[in-house]
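So the structure is just underneath, and the comments pick up after that.
One protein chain omitted, others in place.
For clarity, chains are labelled A and B in written order, and residue numbers in each chain start from 1.
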Amino acid sequence: MANNLKILCTKLSKLRLDHIVTRSAVFTVKYRPPYWYQPKERVLSDEYLTQDNKKFIEEFINDRKNTQQELESPLVNGTFQISQQWNRSTRRVGLVARKIGNYPIWSKDGKKMQTTLLQVVDNHVIKYIPPEEFNPMKTTELKWREKRRLGCILVGSETIDPTTVTKDYTDLFSRVGMLPKKHLFRFMVSPEAALPTGTPLFASHFRVGDYIDVRAKTMDRGFQGVMKRWGFKGMPASHGVTKTHRRPGNIGAGGEKARVWPGTKMPGHMGNRWRTLRGVKILRINTKYNVIWTLGVAIPGETGAMCYLFDTVLPLRKLESSPPFPTYLPSNDELIEYYDECVHPFADRTLTFEET
Amino acid sequence: MSFAIRRTTELIGATKWFLRRECRVLSTLPEKTEEPEKVVARKRSTGRRLFKNEAILESRHIYPEFLPDPNPKWRNSLREKLERADMLQRRSQIDIPEFYVGSILAVTISDPHAQSKTNRFVGICIERKGCGLRAEFTLRNVVDHQGVEVRYDLYDPTIQNIQVLRLEKRLDEKLFYLRDALPEYSTFPFDMDPEILPEGTPVPINPVQVKLKPRPWLERWERQDLKGVSNIEEHLKEKDRVRRELRKTPWEKYDLMKQYRKTIPIEDQNDIWDEVHNQLQQLQMAKKKTVRKRTFVTPKTQLA
Partner (left out) sequence: MFKELLNKINPSKLSRSFHTTTCLNEVRLLTRLRVVDNSEIGKRAMAEGKPPKVICVYNKQRVGYIGDRVMVAIKGQKKKGILVGLKQTQKVRVPKFDSNNVVLIDDNGTPLGNRIHVPIPTILRTILKERTHSKGADYTKLLAIATKFV
């Protein structure tokens, strides 16, 4: 009986639940940028260049962009050897995608499903930081410690013109031989899934039917009242209620602790927070434009916002079979569109039901 | 804004041309031989633009769901492109004909609930809304003295056939007033024969003025500017007439920005129709071929 209890306890402790940052006045999140972060924006003043010079600079930058695009992935070259195999506890790199909109898709049962489109634009691995060197700043108080040490991969999306950003920011990239990217995100990765600089990442890194977690900043709703922000019920619209229809009502109890507790729900700024949506199913992938269709429209953020995509952490939806590890290598025999088995492609014939 | 600017430049050009003509008549100097060429050249350039504009004008009424939602928050060129590609793929499987609000359609869907697994409904289209793959239309009919309305998704893969029995337009864009009208205006027999219009005729506009049943109504029809209703005035009281005057918004027709926000600018529309026009033309040709094949029936030879 004691043995069974021990086994139960160990199993429960192994259940992974990520940090949930609470909106409390006591445990505030302290934002200090990590050591590798550099300020990005610079004041663009009018450089009095001649037309020819401007054209020359543009051509030069376009050449550099094209050469970077045409560079073969180090995985294909043979310069990097894929040593390790995938197992269920490895964490591999994720993708940086942009939410481009929603539209409906029909399943083979004839049911309409709303899907969100996520476009993976020009992702490249910038740097891999092994676990020994990786020392991030702590954003929340640690409730439990990860036993395995994870490395960090910096992934950038959307190459930009180096003249539009600061020199320090460009140096971050040029130190490893890349052009600067518009967005730079990091993914926690097990050391077996390390990737060399310059590896391009594509949408086929995930497969159709897999479940992913999407982490993005929610839509900024500004200063909101207590009904929209916390879901309070408010007061009736009539029956003698005076000037109190959307107010919070009581904010504390009396007695010894007669004060307003820190963390009391009140009106304030709502939105523009990092939130992770777990277990989102992938329904369709387009390899030409690197677009992923996901089930549901609850992806945080507005159209055009960036989000992190990575393999789900949920125990029942985790990867069972080996995915493209450490990442997907483009091949000649890939299709343009991949559909999940439950999705009815538009090019297929009209759905009919058989008589039973 | 661009169409406003273009209109003013056209006006300026037109007035200049007109003034020049008048001056030529009144002046004593000999006519220059260059002017007629200039005039012709300008006319030709406007002619080419007009021709392309006409083609666009046609498409935006025939295929209104190809134009995306004008709200700039939700617009993204790649997503619209993928959506249009999906729409064309579906159109290659089934013929979605040209129809307007007021046309009578017969829709056959594959229904898992019905015994024969198919379901056919005939009705007049009272509403057409939505952009892209979300496009929907509603059909109304009166069956056994019971009014029935059914909504359908245009790009639903369970729709087996959409047949236009009578292609026509009405005086209003939405025909919700048929719910409060006498039932004879919404009754259409299920075994109605399709009325085929000769090729090339413009879509007929049915100027029928519907009679409404006495009040109570589902909406305040007197406050909406409806052209297809005949006897609203006899059902109104003084109070309604007064309130209608108070509720009127005569300044709305001068609100250019409001109209601009509701529409897609002409430059974007040009790009969309350029992308999509060829395939739509091909589908139309294929449809015409099948129609011609169907009408010609080989006479059956009698066995001796």
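Keep this in mind: a residue touches a chain if its C-beta (ideal position, glycine included) is under 8 Å from a C-beta of that chain, and two chains touch if they have at least 3 such contacts.
Because the structure is a prediction, the values reported are computed rather than measured.
Novice: If I consider the whole complex, including the chain that's not displayed, which of B:143, B:171, B:203 or B:236 touches that chain?
Specialist: In the complete complex, the chain left out is touched by residue B:143.
Novice: Out of B:114, B:208, B:266 or B:286, point to the residue that touches the absent chain in the complete complex.
Specialist: Here the residue in touch with the unshown chain is B:114.
Novice: Which one, A:1, A:43, A:237 or A:336, makes contact with the chain that was left out?
Specialist: Answer from the full complex: A:237 touches the omitted chain.
Novice: Among the options B:184, B:199, B:225 or B:245, which residue touches the chain absent from this view?
Specialist: Final answer for the missing-chain contact: B:245.
Novice: Residues on chain B that touch the omitted chain in the whole complex?
Specialist: Residue positions of chain B that touch the missing chain: 109, 111-115, 119, 121, 136, 143-153, 156, 158, 179, 218, 238, 242, 245-247.
FYI, only the chains that are shown with their structure count from here on.
Novice: Nearest whole angstrom, what separates the Cα centre of chain A from the Cα centre of chain B?
Specialist: 42
Novice: Considering the complex alone, what residue numbers of chain B touch chain A?
Specialist: 73-76, 78-80, 82-83, 86-87, 89-90, 92-94, 110-112, 116-117, 132-134, 153, 155-160
Novice: Where on chain A is chain B touching in the complex?
Specialist: 100-101, 103-104, 106, 109-110, 112, 117, 119, 286, 289, 291, 302-304, 344-355
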